[in-house]
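Just below is one structure, and these are the notes that go with it.
Note that one protein chain is taken out, while the other chains of the complex remain in position.
This part shows subunit A:
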Amino acid sequence: MTPIFDLNLLLTGTYHDWLVAGLITSLSLTGISLALALPLAIVIALIRLSPVKLLQWSGFAFVEAIRNVPLLAHLLFWYFGAPELLPTALREWLYARNVEATSAIIALTLYTAAYMSEDVRSGIRSIPGQQFEAARALGFSFVASMRLVVLPQALRVTIPPLISQTLNLWKDTSIATVIGVAELMYQAAKVESATFRSFEAFAFASVCYLGMSLLITGAAGWYQGRFPVRTA
């Protein structure tokens, strides 16, 4: 007789391996997308704050175009739509590889970067202009003044909203299931249909999402203790 909650199913065997593989895929999607989205967000924020009108507008257009379309639409576009525009040879090369994960990473990166760029931009705007001016007066270039003086201060202020975007990203990786990326939800559904143990499969997924979210929040707390916001 099978128990009400079959813990062994989750801790050993094939189904355990499936779920862990899904977890690793979800973590990879999050890690890679975050590593790409954060620098992109900083670049977009700087473009929006640049003195050149054309750049400001292109940054504005990018952010609004991305964040006013649901993530699901982004995923489907990058998976089904965008490859249509590629030359045949390139498309076939892409389809021979992990096109699902690639599309998901592109969609998640752009989507997350659009939101993060707004947080970074308001962080930069919260740093008094005199800080930038003092750096320029010492002889630092625009880029060096931003990198050494303004951004380190702005990013500390921006950590709480960036953490909340990272949590969103972590949870949003689950949407990649619709284009067949073998992430955590996809694998949980696979285990469910193979075993009919719905509760176990989705409980595993839920606990993973919750646990990882708490770890991210904890890391943020540590970072803020290590690099506190300082004002003069």
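Criterion: a residue touches a chain if its C-beta (ideal position, glycine included) is under 8 Å from a C-beta of that chain, and two chains touch if they have at least 3 such contacts; residues count from 1.
Please note the rule applied: contacts and distances are computed from a predicted model.
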Checklist outcome for this item: Looking only at "Acetyl-coenzyme A carboxylase carboxyl transferase subunit beta", "Cytochrome bo(3) ubiquinol oxidase subunit 4", "NADH-quinone oxidoreductase, E subunit" or "Amino acid ABC transporter ATP-binding protein", the name UniProt gives the absent chain is "Amino acid ABC transporter ATP-binding protein"
Checklist outcome for this item: Given A:A41, A:I124 or A:V149, the residue that touches the chain left out of view is A:V149
Item to check | Residue, one of A:A35, A:A61 or A:A134, that touches the chain absent here | outcome: A:A134
Item to check | Footprint left on subunit A by the chain that the document does not show | outcome: 130-131, 133-141, 144, 148-149, 152-153, 156, 227, 230-232
